[in-house]
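Shown here: the complex without one of its protein chains, the others still in place.
Moving on, here comes subunit A:
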Amino acid sequence: MNLSTPPAVVTAGASLLADALRAQAVDVSEVLWQPPAGDPAALAAVMGDPRRVPANARALTAMLAAEAHLVDVVPAAEALGLGPGEFLHAGPPVEWDRASGPMRGALVGAMLFEGLAATPEDAERRLAAGDGVSWAPCHSRGAVGPMAGLITPSMWVFCLRDPSTGHESWCSLNEGLGKVLRYGAYGPEVIERLHWMTAVLGPMLQHAVRAGDPVDVKAIVAQMIQMGDEGHNRNRAGTLMFLREVLPAMIDSDFAQADVAAAVRFVSGNDHFFLNLVMPACKLQARAAAEIPGSTVVTVMARNGTDFGIQTAGTGDTWFTAPANTPEGLFLGSYGPDDANPDIGDSAITETAGIGGLAMATAPAIVRFVGGSVPDALATTQRMYDITVGENPAYGIPILEFRGTPTGIDVTAVVRSGVLPQINTGMAGRVAGTGQVGAGLVTPPMPCFTQALEALAARSAR
């Protein structure tokens, strides 16, 4: 640093001081400042931690280096070692008494699907009593699940691998829209579809994936971002690109032609099929940054329909939770805001990795869910750069001149600015068994971040 450089000034605080600089014809950039959330002493401790900047740089480097290859499709019992009656679900841990309608509905459906209960009433009774059944967060096993996110032993899962770290991640196969288990529906057509997926779709995808080289999911994500998908609420291009990868091997298999046709119709008719591959790819990216002491980067954002929970690189697998917000958006059919359940699902892993709501600019169609305009979408992504530690050059947004997606949400930037990560999401019906009622936008509750800040402060170095 030397004093001979002509000053250009950033000001934070009293506008009068910025005005005095402008009066001297100085180039002034004025911060839109507001009082931070949370405890001033905790913020000072974390900001003053000399490990913070290098640790966050390491976290970003690790996230950007992560890759994601689809290497197999197998039953969850095999991939995740789930025993009978052992379920995984979305979000932070939640007990039956506090579980939301869609989470309860999905658990009931899981019981019916696994043959652990004969009727929904029977399933509820056994779930409430914990009779022969237990459940834990998908994230506790390195997996992710959309909405209620149920993974049961018999379900088939995508298995993704990051060659840069050797980490693996798993996600269920996407069931389609409307009345589906992940939105809490458990009617006969839901269970029947799950059985078909287990009997036909899973094995066929396994054959296709095993037949060729691992599918480079990260490469497809990079392309879909340039094609108008943000990877959370829009996966249209991604789904078709994935189908292109596996279609020849599906056709070129010993499966019955009718089954192949049904599988292709199912995948191509479901614009969200690829979401269940984007999510574990994002999980691998976020997980690459886990366990970096001093880092304030968020590594997990997930919801169970009751609570929103986050984890950070500097605090291991500790959850910081607060009651989940309810999304705002457009509703299907005659559903309205009163029908919507609070935010649910592990799919906010896409935002954690810097796409989804953070890449809104590439998919302006999404902001129309809340009556927004194209400039709103562009502004949203540009705002997100203020709360992230860097950008992902692998995921370039054309309309922002191929600038990389904002990556690595920084707890300190969130609490200081009051700007929360933007999340694009589906909406589940509040009542168990309803299914999807809409889609829209939501943000995490601020207390998740202020709690994380306090935990980071408690572990800070001077």
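By our rule, contacts are C-beta pairs under 8 Å (C-beta built on N, C-alpha and C of every residue); 3 or more make two chains touch, one makes a residue touch a chain; residues count from 1.
Throughout what follows, contacts and distances are computed from a predicted model.
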item	value
Listed names "Thiosulfate reductase", "Dihydroorotase", "FdrA family protein" or "Putative oxidoreductase", with the criterion being the UniProt name of the chain not displayed	"FdrA family protein"
Chain not shown: contacting residue from A:Gln206, A:Thr326 or A:Gln382	A:Gln382
Residue among A:Thr11, A:Gln436 or A:Gln451 touching the omitted chain	A:Thr11
Residue touching the undisplayed chain, where the options are A:Thr239, A:Thr306, A:Ser417 or A:Gln451	A:Ser417
Among A:Ala65, A:Val374 or A:Ala458, the residue in touch with the chain that has been omitted	A:Val374
Options A:Leu177, A:Met227, A:Ile399 or A:Val431, residue touching the unrepresented chain	A:Ile399
Hidden partner interface residues of subunit A, rising order	1-18, 20-21, 23-24, 26-27, 29-36, 40, 43-44, 47-48, 50, 53, 374-375, 378-379, 382-383, 385-387, 399-400, 412-413, 416-419, 462
